[in-house]
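In this view, the complex is presented without one of its protein chains, the others remaining in place.
A, B, C, D, E and F label the chains in the order they appear, each numbered from 1.
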Amino acid sequence: MKHNLILRVIAKLLIPIIVLYALYVQFHGDFGPGGGFQAGVIFSVAFIFYALVYGIETAERVMPESVLRILASLGVLIYAGTGVATMLLGGNFLDYNVLASNPIAGQHIGILVIELGVGITVSSVMLLIFFIFAGRARQ
Amino acid sequence: MMYTAAALAILITMGLALARALLGPTVYDRILSVNMFGTKTVLLIAVFAFLSGQTDILDIALVYALINFIGVVAVLKLIEQGNFFTSGEKDEREVESE
Amino acid sequence: MIDNLLNITLLAFLAITAFAIIRIRNLFAVIMLFGIYSLLSAGLFVVLDAADVAFTEAAVGAGISTVLMLATLALTKNHEEKPPAHRPWLPMIVVLVTGAALVYGTVDIPSFSDSEAPAHKHVAPRYIEEGFKETGVPNLVTAVLASYRGFDTLGEVTVIFTAGIGVLLLLGRRRGRKRGDEDNNET
Amino acid sequence: MVLDILSWIFLVAGGLLGIIGGIGIHRFPDFFTRLHAAGTTDTLCAALILIGLGLQSGLTLASFKLVLIFAFILFTSPTASHALANAALHGGLEPLLDDAEEEAGS
Amino acid sequence: MIETHTSLLLVVIPLLAAPVTAILPNGRLPWLLTLAVSWLCFVLAIWQFMQVMDGSVISYELGGWEPPWGIEYRIDIVNAFVALIVAGMAAVTLPYALLSVEQEIPKDRISLFYATLLLCLDGLLGIAMTGDVFNLFVFLEISSLSSYTLISMGRQRKALTASYQYLIMGTIGATFLLIGIGLIYSETGSLNMVDLNNRLPAVFEHRTVHTAFAFIVVGVGLKLAMFPLHLWLPNAYTYAPSAVTVFLAATATKVAVYVMLRMVFNVFSTGFAYVTPTDDMFLLLGVFGVVFASISAIGQKDAKRLLAYSSVAQIGYILLGIGFASALGLTAAVVHIFNHALMKAALFMAVGALVYRIGSSHITQIRGLGRQMPWTFGALVIAGLSLIGVPGTAGFISKWYLVLAAIEQQAWVIAIVILAGSLLAVIYIWKLVEALFFQPAIDDTKSVREAPLSLLVPTWILVLANIYFGLNTELTVNAATIAVQVLENIPQ
Amino acid sequence: MTHIISLTITLFLLWLGLSGHFEPLLILIGVASTLLVVFLATRMEVIDHESHPIHLTVRLLSFWGYLAREIVLANIDVIKRILTPGKSISPQMITLPLPQKSDLGRVIYANAITLTPGTVSVQLDRDTITVHALAKETADALATGEMARKVPDDGTAAG
Partner (left out) sequence: MDFIFGHYNYWIVIILMMAGFYTVISRGNLIKKITGLNIFQTSVFLLYISIGNVEGGTTPIIAEGVEQYSNPLPHVLILTAIVVGVATTALGLALVVRIREEYGTIEEEDIHKQDESL
């Protein structure tokens, strides 16, 4: 295990912080730099770190590949679904103004939701790609 | 002004680290300089945030401070084990590097 | 002043790194230098006031790109690039022609950071002046990204999704097809 | 005013330290010794510069983030250095050692 | 509600269906969903085409932001025409795909495969509909990434290298396009096509705009396999799974041609495009493309590869049409986009049916199969005649207009080249016919039976369409004439 | 359980510190995010006394004070060596005993060694630690074991 002892302890310490930071970036894209894509990448990096230290199999137990596939699809569906919802509410595709009684609130909700979609897809696809690449060595 | 001085100093350090990365000679020297370069980038961004008065930028420095070393860990893991798959816990053998 | 100095120095570093990446044949070293390249470009984006872009480059460069390239290297095992067998004069000509075209085009491009450039006078002012009022989002990049040009971002997510599916199709777990079995048992 | 002067001192000291560390990674003969030089830049240099910046911003969100940056560097930097040294040793890189006997001779 | 959103639904429906398909269980369900979506798109595309048939324009503001601040979908007859081709080809290809894909793609990848196919369709439709140059780039990448994946799914290992080569060249092309877009943005500050068209004339003299134009032409040229940039195409079409070859051959390059037309005529405008020596360049590349690709086609030993080279030659004809810079020439080009999609899809389908039966399209392997698979063979012959340009087939119409355009400009050399191209086509099609019909079958394939109905029916639909559009030229030529007016900015 | 609670609180405070926006919606999102992180961390099994040494808080603080002084001194030493012309270093590789009983203690010790320039911990074994030192003097100073005694150690959890 050698150097992994230090890595393991540091990983335990850092991973929750990285994940929280990813979520912070996700939800503060409105105010500062950041947003769904960046958050998604950071989120997946936290898991990659986990997988590096504790092994891919452990990481896959926490986040199975099948779940990741569904999440990846889900993100796209959330985004496109928001567009469809605005269409059903009488606006144009992705016209968030119709989502709430006043345009600003509508925009706010719309942006929050689609950024969430972006974050979910990006994080799960990135992680999926990493798992596939790293797990390839087994075969 | 003081930020300028600090920024300049960091730039010079970055240049020195870059030179080491280019010269090598071993792959470890390069990793070392990349790591050092990462820290310097964090500092440069932090200084620039104050220089231009936009403290929002600190988030970027923060993200580098958090995840830059994961790249280094990945390199080392690869050099030691030759793949990402092995969990390392039970692994004692060393795959020759490079 | 210092902005320009930072800009110039970082760009110079970037050019040096790029040439080193071309010249060095050890792929490990190339990937390491690529990390530096990414750090430098993120730094430059910060200096050029593109915080969001820098953020993305930071997350991607430090997190994903390096790890993916390393993972590929681990699977391919060839860590040393072969020297080219002959002098590649045709690529050289193509590149020089491209470069010449770009230089030709750059002559008339508005000066760097000229606030009177047409790029800043037509569509962009509306985003800057009305963006906050119309979307309630202070980060104008997010406002444009998610609202004004939200459809592009939908496309962007789809691109990522496509890449994910593509990688799954290519490298997914169970091997569906067997072609030659020569080098499949690498562990 | 006092704060400004303090900031100046910290920032300049940090910057100088960084440059010296940078020189160190060129002056020292092998990887392991360079590791020490890089260590100086990672720790005290970062600390001084971040403190210098922190003094300017006072008790704000920015300072909090500076503290976080510092804390993360403090955690990650030695971990990376250690991992690197460990990998180098196992990768077959022989440290250039200076044994006591030889030292007497040189 | 549907009327206002038709154009958008064309893009959004495949986009929504793709992630759903990706998580469906393998089996026939993904195919069924994809089929339904493609037919739905076809119906929508027809509807949309009817709406703009008279030359009117549909504008759709995405996100409710008026252009140029938001992204606009702007459908005139050109977009609708291309969208119709794409959706129509998808609708015909999918019934064909069922068996072919089941045979060529591993069972556990079926749902992912169809999801990728849907994404590719979505990307192509997105390119066809958008009125924003950057949005075009994004959808171009969706279609490109999915086609790289689709091509790599071929059974031979060369599919992988073909796909990689395409990825590299395609990405270079896309990056060139991106550089071009960046440069015109720096000169005008806009990304909306109509807006650009209004603002660009003021800066036509700027060298930056010239460079931007060159980069866009080269970038799109890479995507449409314009003559010296075609190197990726033969490999990609040869080694891709049959259904993918059919779909891509019928749509991908056509959409790229559309982008070229749009960029050259509607973003820059006729005025700009022909001040520069572009028209001569297109003519030159067209001539070289026709001659060299046709000759290369003759030398091929693989039926799919032969047809792939023939595609490069056909793109040469389209470039000639563009290069003439006349209404007649453009009409020929637009008609040929449509006709070539019909005949090349039919040909690839026929060859795909052979591959389905014997697992190869090599010319020594398919010998004598014409007698055992008469329907497949018949389809191949008729579509081949159309490719040559025999009167009574669709191919004749576009060649006819092309020759007329050449004569109009008294470009005798080019007229001769066009006829020579047809003669070369006779040779390579004859090569196939000879192998299939006049040579004895090899022992392994003695017992091969006719291709299954689900492969034959789509093939024959396209073959009949070839004949129909060869006899009834009203629809295509009328549409093309109006389209040319739109492209040349002639007020109606 | 106490670790989970304390982690939750720490993370939430971190969120507030990062965020700087105190609108109800964002606070709510913050709570949700924190809970999500805790959930994931539980699934990953990374919450325990090692990652979250609440029981060592006081001793850690005093150790950090000591460490800060050491780092400054060590830095000055290394700087001198860099700037001294000629041969100023005498690299050493020494193996020291590892008195800490817990993994956490060992990690803190190893990292503290690395953090002070002039010494880098190269390998961590069960009972010993191998250190590369820049000079004989630094190695000797470390060998006195002063730092090892100051490291806060969780005596109960044997590694």
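The rule we apply is simple: contacts are C-beta pairs under 8 Å (C-beta built on N, C-alpha and C of every residue); 3 or more make two chains touch, one makes a residue touch a chain.
Since the model is a prediction, treat every value here as computed from it, not as a measurement.
Visitor: Using the touch definition given at the top, which of the shown chains does the missing chain touch?
Guide: For the complete complex, the undisplayed chain touches A, B, C, E.
Visitor: Just to verify: which one of B:6, B:44 or B:57 makes contact with the chain not shown?
Guide: Looking across B:6, B:44 or B:57, the contact with the absent chain belongs to B:57.
Visitor: On subunit C, where is the contact patch with the chain that was removed from view?
Guide: 7-8, 11-12, 14-15, 18-19, 21-22, 27, 30-31, 34, 37-38, 41, 44-45, 48-53, 56-57, 60, 64-65, 68-69, 71-73, 75-78, 81-82, 84-85, 88, 91-92, 94-96, 98-99, 102-103, 106, 109, 111-115, 117, 119-120, 123-124, 127-128, 131-132, 138-141, 143-145, 149, 152-153, 155-156, 159-160, 162-163, 166-167, 170-171, 179-180, 182-184
Visitor: Which subunit A residues touch the hidden chain?
Guide: Missing-chain contacts on subunit A: residues 31-33, 37, 122, 129, 132-133, 136.
Visitor: Mind pulling the subunit B residues that touch the left-out chain?
Guide: 52-54, 56-57
Note that only the chains that are shown with their structure count from here on.
Visitor: Would you pick out the chains that touch subunit E and also touch subunit F?
Guide: Both subunit E and subunit F are touched by A, going by the contact rule given at the top.
Visitor: Per the centroid of Cα atoms for each chain, what is the distance between subunit B and subunit F, given in Å?
Guide: Measuring from centre to centre gives 19 Å for this pair.
Visitor: Would you kindly tell me how far, in whole Å, the mean C-alpha position of subunit E lies from that of subunit C?
Guide: Result: the chain centres lie 30 Å from each other.
Visitor: From the mean C-alpha coordinate of subunit A to that of subunit E, what's the distance rounded to whole Å?
Guide: It comes to 36 Å between the two C-alpha centres.
Visitor: Subunit F: which residues touch two or more other chains?
Guide: 18, 110-111, 123-124, in rising order.
Visitor: On subunit C, where are the residues touching two or more other chains?
Guide: Only 51, 54-55, 59, 62-63, 67, 71, 74-75, 147, 150-151, 154, 156, 158, 161, 163, 168, 172, 187 qualify.
Visitor: Let me make sure I understand the interfaces: which chain pairs count as touching?
Guide: The complete list of chain pairs in contact reads A-B, A-C, A-D, A-E, A-F, B-C, B-D, C-E, D-F.
Visitor: What residues on subunit A touch subunit C, complex-wise?
Guide: Per the stated touch rule, the residues are 25, 29-35, 37-38, 41-42, 44-45, 48, 65, 69, 72-73, 75-76, 79-80, 83, 93-94, 96, 103-105, 107-108, 110-111, 114-115, 117-118, 121-122, 124-126, 128-130, 132-139.
Visitor: Using the touch definition from the top, list the residues of subunit A that touch subunit B in their complex.
Guide: 1, 3-4, 7, 14, 17-18, 21, 25, 31-34, 38, 42, 45, 48-49, 51-58, 133-135, 137-138
Visitor: Residues of subunit A touching subunit F in their complex?
Guide: 2-3, 5-6, 8-13, 15-17, 19-21, 23-24, 27-28, 31, 50, 54, 62
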